[in-house]
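With one protein chain withheld, the remaining protein chains of the complex are depicted in position.
For subunit A:
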Amino acid sequence: MNSGAPPVPPWQIHPMRIAGIQRELEGVATYSLVFAGPPPPRGYQSEPGQFNMLYLPGVGEAAISLSGDHRRTDGWQHTIRLAGRVTRTLSRLDVGDQIGVRGPFGRGWPVDDWRGNDVVLVAGGIGLAPMRPIIYELLRRRSEYGRLTLIYGARTPSTLLYHTEYPAWESQGLTVLATVDRATLDWTGHLGVVTLLLDRLHLPQPETTVVAACGPEVMMQYTAASAAARGISADRVWISLERNMQCAVGFCGHCQLGPQFICQDGPVLRYDRVCSLLKVEAL
């Protein structure tokens, strides 16, 4: 990851203009950002799974994963759910308004290492956003991978993120299995937690299958447990963790989990490196 590229100056804030706002769901929107001034040397380079610090002067910063195609050279996309002060304030901005951005930071999904494998993506809720760059990348390089499956869980049918893209993903070779916690009358799909689908998934060769998960921590833990039960060891499971982040470069200490700084060693981590730590309460 990041081989050869010099790290970005940690406190450098780039002014970026909101070039587009795509309303996704109630309280969720995707923002397209373009550099308002001269772009930094690295331009829009990023790795699937990396994040930016989005900055609103006077309000603060929030660590938000990149959710767009990481090969695009015309801007960055962030899919944001209203959660705290920064995202609430952001939701009041319009196309043309400016914000500050630092990044991208962190280690992403090691998609190159997954070549030749079957890949199962497991996402919950807004957790699909940091996984969308992988989906684009895997489908672009479809022939390099085996079976590709997305298991996606949302609360209700109306909160399935990016649902308009599923047909395209399906047609390009990704099996999309969506499930909801609460069905509506018109819902004919699956019901219940994502692990129910993972438990039943046809996994002919677990020793060459990779599972990548992003969602609530407990969902990722159960996903890893299901994977283990299906013969997929913890070193073949990758998760993306969320913690308080203030610096994004391993200086502030807020995001520590045992020997990891999530901002620097993560947010994407191999499950065997953190599984025992995640089991300890309040670590």
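Simple rule for what comes next: contacts are C-beta pairs under 8 Å (C-beta built on N, C-alpha and C of every residue); 3 or more make two chains touch, one makes a residue touch a chain; residues count from 1.
Rule of thumb we're sticking to: contacts and distances are computed from a predicted model.
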item: Chain excluded from display, named as in UniProt, from "Acyl-CoA dehydrogenase family protein", "Sulfite reductase subunit A", "sn-glycerol-3-phosphate ABC transporter ATP-binding protein UgpC" or "Transglutaminase-like superfamily protein"; value: "Sulfite reductase subunit A"
item: Hidden-chain contact residue, picked from the options A:P57, A:G116 or A:P167; value: A:P57
item: Residues belonging to subunit A that touch the chain removed from view; value: 7, 9-15, 17, 36, 55, 57-61, 83-84, 97-100, 242-244, 246-247, 249-254, 256, 258-259, 261, 264, 280-283
